[in-house]
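To start, I am sharing the structure in question, which I have written as structure tokens.
With one protein chain held back, the other chains of the complex are shown just where they sit.
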Amino acid sequence: MAEAEKVEVVIVGAGLAGLACAYHLADAGLETLVVERGDFPGSKNVTGGRLYLHPVRRFFPPIWEEAPLERHVTKERLTAMGEGSSVTFELASERFKEKPYHSHTILRAKFDPWLAKRATQKGAIIVPKNRVDDLLWREGKVIGIVASEAEIHASVVVAADGALSFMVEKAGLGQGRKPQDYAVGVKEVIELTSSAIEERFGLSDGEGAAQLFFGSLTEGMFGGGFLYTNIDTISLGVVVGIGALMEKAPGFELHRLLDSFKERPEIKPLIEGGHPVEYSARIVPEGGLESMPRVYGHGILVVGDAAGLALNTGLIVRGMDFALASGALAARTIIEAKKRDDFSLASLSRYEESLKESFVLKELETFREMPHFLQNPRLFNLYPQALAESLERLMWIGEEPKEKISTTLWGEARRLIPSAVGDLLKVWRI
Amino acid sequence: MSIDANLALDAFKIDEESHIQIIDEMRCKERCQTRQCLYVCPAQVYTLGQEGEILIRYEGCLECGACIIACDIGLAWNYPRGGFGVQYRFG
Partner (left out) sequence: MQIVVCLKQIPDLQQIRIKRDTREPVLEGVPLLFGDMDKNALEEAVRIVEREGGKVTALALGSPKLRDTIKEALAMGADEAVLLIDPAFADSDTSTTAKILAKAIEKIECDLILCGEGSTDNYSGQVPSRLAETLGLSQVTYVRKLEFTEGGLRATRDMEEALEVVEAPLPALVSVTSEINEPRLPSLIQILRASKKPLQEWTGEELSLSAHEVGKEASSLEVIRNLAPEQERKNIILEGKIDEVVEQLTDALTREGVIAR
């Protein structure tokens, strides 16, 4: 017989969702244990890296100003990449410079330990270096966890174990993992001086830039590139759909996409002289609302990436704000359940209700069609290439006299119309 | 950069036992033509041996899980034991 202990709540995983949940539970005086398999909270966690704070402010006291945030983003760029050309849109707005800031770049191995410390100060117990191996069941209800042959009993288990959640699988809450519902991202962190970063991106002290890329860099596959400026590093990465990746031929090497991306003239001067200091990878839920698991079960709640709470609209990539909010909402549900002393399925189902009432599921509902729309390969080969080419033709002065602008555009349009009309109609529906 | 140079940037704590197993080599040989594990893995954990078998370098696994999303027949995959595996310093 294994040794056993009892706590009120066990949280599996010290990421943003798990820690946010622990913070609130401990604050309400509930005995909370977070079990983390890494050496410290954050040591297994990877972000692209940007956190939108406005949506989560109302779920927390004003703690964010002291968080180890990297830079507040004041410059947004979107780049459509063709083979030998690219088009970049840049949005610079004074509004991004107003406090409290709109979004921040972060690095998880710095950010998560800070949030963990805040949760610990509230009274949560966080145990790193321990992997949760299984759920404990009694009469069809989750009653705890098994970790290194020890049993921990709890009124509620919170699955906060990330995009590849074994807890969701073991609890039977998932729909099975379909390759088209996930992307895999690789990232390099490149060390530069802060002055070089500010000079190269035209930023003032503490300001940051965020840039998303789509087009030829993913060789026609669903996905894109990203670049975020941190204090003295740059996070640079490529994300591609696993479904699309599976259609590649053997011999293809995923990290080479990142290598080629780094060689592109749009990127190379930005990272010149920088030293790579980390190479990381993670999977990203891309399926949206329709591929989410059930977020509650008997004795268990699912938060953050484990619940598939991530959103990619092509222009905006979100997940960490959903993670923080879902963790806070799960905590709220558990605190109320504790007050009623009712941890039944019906009582825990309030969590799903609260997610639906919050921005989390409202946004995922709004963008319900997005995953289908983004599966369209034309977005990643035809359109970015055509956009860059047609602008190039408009700008190019050769030996021959220029044709009318309308003629150039019409020429491009004729090439695109057959598919573009349909695709535009789809955009309308989103 | 080569994948080894990439992985050399990271801190790994290597367990004696692999957290990844091939369930049955014959099953991979007979039922899988595409060998997706070879190219969905961002760390090139999987390589092809001389006899066409899949070799596993679990030591450099970044624990992303792309392989078990792509492969639903051949792999027994768990996270490394607590305190082992990759430890990110930036994340």
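The letters A and B name the chains in turn, as written, and every chain counts its residues from 1.
Heads up, the rule we're going with is that contacts are C-beta pairs under 8 Å (C-beta built on N, C-alpha and C of every residue); 3 or more make two chains touch, one makes a residue touch a chain.
A quick note: this is a predicted structure, and the numbers were derived from the prediction, not measured.
Trainee: Using the touch definition given at the top, which of the shown chains does the missing chain touch?
Mentor: Across all of the complex, the chain we cannot see touches A, B.
Trainee: Which candidate, A:A109, A:L227, A:L258 or A:A330, sits in contact with the chain we can't see?
Mentor: Touching the chain that is not displayed is residue A:A109.
Trainee: Which one touches the absent chain: B:A11, B:M26 or B:A76?
Mentor: With B:A11, B:M26 or B:A76 as choices, the missing chain is touched by B:A11.
Trainee: Can you name the residues of subunit B that touch the chain not displayed here?
Mentor: These residues of subunit B touch the chain that is not shown: 11, 13, 83, 87, 89.
Trainee: Could you list which residues of subunit A touch the chain missing from the display?
Mentor: Subunit A touches the chain not shown through residues 3-5, 7, 33, 35, 39-40, 43, 109-110, 113, 125, 127, 130, 147-150, 152, 191, 275, 277.
In this text, only the chains that are shown with their structure count from here on.
Trainee: What whole-Å value do you get for the distance between subunit A and subunit B if each is reduced to the mean of its CA atoms?
Mentor: 23
Trainee: Provide the residue numbers of subunit A that touch subunit B in the complex, in ascending order.
Mentor: For subunit A paired with subunit B, touching residues are 37-39, 42-47, 107-112, 128-131, 147-148, 163-164, 166, 177-179, 182, 184, 186, 188-189, 233, 235, 242, 245-246, 248-255, 259, 276-283.
Trainee: Note which residues of subunit B are touching subunit A in the complex, please.
Mentor: 1, 3, 6-7, 9-10, 13, 34-36, 38-44, 62-66, 68-70, 78-83, 85-91
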